[in-house]
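Complex shown without one protein chain; remaining protein chains in place.
This part shows chain A:
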């Protein structure tokens, strides 16, 4: 999909749809939304729908960042405390490493 060939209202719709889909626990979709529409939102010369696109891009960026923080925190907590949690740690584990704790 080449954004430069799309009319502006389609771009807005696309950005909005990506934002809505990302609300389903999908920060990756938000991140893609940010990367994809970044140029259109901030670098291109102003056009009508740019304001709204900018809004969605910023919201997606914030959402993706928050989710990233949550994910990284959880991963850190899990990896450091997996052993000390004993049985719970094992129950949570999908892969238990061999040959070490």
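Basically, contacts are C-beta pairs under 8 Å (C-beta built on N, C-alpha and C of every residue); 3 or more make two chains touch, one makes a residue touch a chain; residues count from 1.
Convention: contacts and distances are computed from a predicted model.
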item: Protein that the absent chain corresponds to, by UniProt name, given "Presenilin", "Small ribosomal subunit protein uS9m", "AP complex subunit sigma" or "Electron transfer flavoprotein subunit beta"; value: "Presenilin"
item: Those residues of chain A which, in the complete complex, touch the missing chain; value: 1-2, 5-7, 10, 14, 21, 24-29, 32, 35-36, 71, 74-75, 78-79, 82, 92-100
